[in-house]
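One chain of protein is taken out of this complex; the other chains stay put.
And then chain A:
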Amino acid sequence: MAIKSNLSTAVRLVRGVIGICVMAFVLFNGDLIDDAFIEILLGIFGLLNLISLVSGWCPVYHLAGINTRKA
C-alpha cells in the first residue's frame, strides 16, 4: 500500500491545527483529564492528525477511497 497524498492543503492545515491543539492539551493539561486511557486515546488522535499534516495522507480516506486533493 503505497503512501500517496490524498488530502488537500486546506484539509491538511485543519487537521494540523486540531492535531497540535489536541497534543498540547494532552501533554500540558494532564491533571484536567486525569485518566490514562483518555489521554492515550487523545494522544492517538492527535498523532494521527499530525501524521496527516506531515504526509498529506489519511489512512481512513485511503481505505474509503476518498481523495480531497484536486487531481
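The working rule: a residue touches a chain if its C-beta (ideal position, glycine included) is under 8 Å from a C-beta of that chain, and two chains touch if they have at least 3 such contacts; residues count from 1.
The rule is short, and it goes like this: contacts and distances are computed from a predicted model.
Engineer: The complex has one chain missing from view, so what does its UniProt entry call it, picking from "3-isopropylmalate dehydratase large subunit", "3-oxoacyl-[acyl-carrier-protein] synthase II", "Diguanylate cyclase" or "Sugar ABC transporter permease"?
Structural biologist: According to UniProt, the chain not displayed is called "Diguanylate cyclase".
Engineer: Using the touch rule from the top, list residues of chain A that touch the missing partner.
Structural biologist: Those residues of chain A that touch the unshown chain are 32-35, 38, 41-42, 45, 60-61, 64-66.
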